[in-house]
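With one protein chain withheld, the remaining protein chains of the complex are depicted in position.
Lettered A and B in written order, each chain numbered from 1.
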Amino acid sequence: MTGFLVRRILGALVILLIISAVTFYLFYAIPRDPARAFCGKICRPETLTLIRHNLGMDEPLFVQYWHWLVGIFAGRDFVQFGACPAPCLGYSFATQEPVFGAIVDRFPVTLSLTIGASAVILSFGILTGMLAAWKVGQPLDKIASASSVVGASLQIYFVGPLLAFYLVDTAGLLPRPSYVAFTEDPLGWFTHLLLPWVVLSIIFTANYTRMTRSQMVEQLAEDYVRTARAKGMSSRSVFFRFAWRGAMIPIITIFGVDLATLLGGAIITEQTFSLHGIGELAVRAVQNTDLPMLLGVTIVGAAAIVVLNIVVDVLYAVIDPRVRIG
Amino acid sequence: MTTVSWSGEQGTSRGPGPFLSVRDLSVEFSTEDGVVHAVDGLSFDVEKGTTLGIVGESGSGKSVTNLAILGLHDPAHTKIAGEIWLEDQELLSAGRGTMERLRGDRVAMIFQDPLTSLSPFHTIGRQIGEVYRKHKGASKKEARERAVEMLDRVGIPQPKTRVDHYPHEFSGGMRQRAMIAMALVCDPDLLIADEPTTALDVTVQAQILDLLKDLQQQFGTAIILITHDLGVVANTADNVLVMYAGRAAERGTVREVLREPRHPYTWGLLSSMPRLNAAVDEPLHPVRGTPPSLLTPPPGCPFHPRCDYPQLAGPELCFHQRPDISPESGHGDACYLTLQQKKDIRTAQIEEPA
């Protein structure tokens, strides 16, 4: 297991290196001079040259990339912004704040959003899927299947404001979504994020209902499930202990792939509910062509997906002993 | 000494009789293509401490019959009729809870492919132990000890370490031994072994069959051995039931059926089986044609499209009327040929194998 983890982490680092290099090159190849952003209204050519130097942009691209890379581990000193201690992802061109700090600051929001939504997706999606599989062909199954089609065709920016209007504004059942630190007020954290979780998970949940149902039906026809029944295991135990585990393996695989999409959904959800998360940061970075921030968000996003995929792999090993590689 | 009673009597009252008695069992599946008549009016008995070999091609209804005994058929798509008596308990009308308590405890089953039939997610020890816990109310620790004991009993070396291994860490033969250990953990009265050796290589096959025999002698378990291999039956079983298209084609003791087979289908099976005492270049003669569709079984004798002798019995008979097994007990078969005709044909076959 340790060897497996070490190998996966090394592989992940290589992937991140490649992503960062490609992203760096792509972003910095944009025919736009970020130095203009730091130049006063009447921008003198000599000021522009000075700023380019201050930002380290007067050097060849690969040298800039190298500095960026070194900065992550050793920190950097920018004339324009001052010292940037490691891990340094540079300073935002738009807000002049350290990129790493900005991301760390907003990370809990997006993490809470993603984890909460994942919990809703997995618990609710799997639960309804299993109920449907339990009662294959019966009304419950048909309702679950039909609602999964409806759910999958809904959009966050449509459902979000709609639910907010009914649940928050009209009924007052939930507080207006915002981020409350979990460490300060766990209950507040939960109630304030519940609506975003539900909205973000709606389109995914349906899919998981459908997948769980078909996987369960498939697993229930497996030989080992028949064996379990032949042993006298109760239907419930056969269903939940034996078939369930088999069904979870493809679900986890798909979930690993969906994580990236989920992060994408988190961006839209943050916009919909004015949550100050990584998504909002990313959207603003794009709007402002804020290269260091864009690069930082991209790398952190990629790292998050890579890490979560390692977690998924570990989860795999926990559920399926066959993939426990030494 | 084993006796097989072939009572044809119907009824609900039942005195002291055979240990397991299947009476006029019919199983029908509804599928998208139509109704499959998997088992049709089948009756047989099994006594304690004896082995009944059920032989037939794939789709002859042998596995379905035994799943019905355990109640493992899918109730939503299956129509079942007849009676199955386990001592004084009728199984087809028993409730779900009764069947759950029965399964794995009094009646156990071994399946063909031990790799897919064992859960890949749990250790061997746990899979064995949970049966014991379920039926005997044992603690986790007791169950584990019992699992080790069972692994030892079925001849798995180092059972104390192997108990914590997963099925994928076992070889094929080991897995089947583990399967057997799991089936026997509660000392069942009846063990149904569905092609237990088909997926194994020949040397392992023999070991497993020997193991079953040994265990039977020790505990007096009744065994139903389902196989398509008459060789296995010859070595292991006391009685034989040959099934064709969901019906009994022939039954009797191993000696009777193998020495003096009466049904043309049994002849076919025997001649398609290699014999050690035959010449190496002697060709095998599989039964010609293909097994009948159970969606629309042929009228009359279900074997007639593949039979070489319907004319001898008179064509009208074989094509239009379904033969019943006779006599009602002892060595019987379901064929319109006279005993003399059967004897002549058999003798001719043995003298000059075609």
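Here is the rule we go by: a residue touches a chain if its C-beta (ideal position, glycine included) is under 8 Å from a C-beta of that chain, and two chains touch if they have at least 3 such contacts.
The criterion applied here is as follows: contacts and distances are computed from a predicted model.
Student: Which of the following is the UniProt-recorded protein name of the chain this complex doesn't show: "Integral membrane protein", "Ribulose bisphosphate carboxylase small subunit", "Methionine biosynthesis protein MetW" or "ABC transporter"?
Tutor: "ABC transporter"
Student: Omitted chain: which shown chains does it touch?
Tutor: A
Student: Would you indicate which residue among A:Val14, A:Ala29 or A:Ile42 is in contact with the undisplayed chain?
Tutor: A:Ile42
Student: Among A:Gln64, A:Thr191, A:Ser214 or A:Thr289, single out the residue that touches the unshown chain.
Tutor: Reading the full complex, the residue touching the unseen chain is A:Thr289.
Student: Specify the residue from the set A:Phe24, A:Tyr65, A:Phe81 or A:Tyr208 that touches the hidden chain.
Tutor: The missing chain is touched by A:Phe81.
Student: I'm checking contacts with the chain that's been left out. Which of A:Gln155, A:Ser235, A:Thr261 or A:Ser274 qualifies?
Tutor: A:Ser274
Student: In the whole complex, what residues of chain A lie against the chain that is missing from view?
Tutor: Within chain A, the residues that touch the unshown chain are 30-33, 36-48, 50-51, 54, 78-83, 93-97, 102, 105, 274, 276, 280-281, 284, 288-289.
The working rule: only the chains that are shown with their structure count from here on.
Student: Approximately how many whole Å separate the CA-defined centres of chain A and chain B?
Tutor: Result: the chain centres lie 55 Å from each other.
Student: Going by the contact rule at the top, pick out the chain A residues touching chain B in the complex.
Tutor: For this pair, the touching residues of chain A are 137, 222-224, 226-235, 242, 245-246, 319-322.
Student: Under the touch definition given earlier, write down the residues of chain B that touch chain A in their complex.
Tutor: Residue positions touching the partner: 70, 72, 76, 96, 100-105, 108-109, 111, 113, 116-121, 123, 127, 130-131, 134-135, 166, 168, 179, 182.
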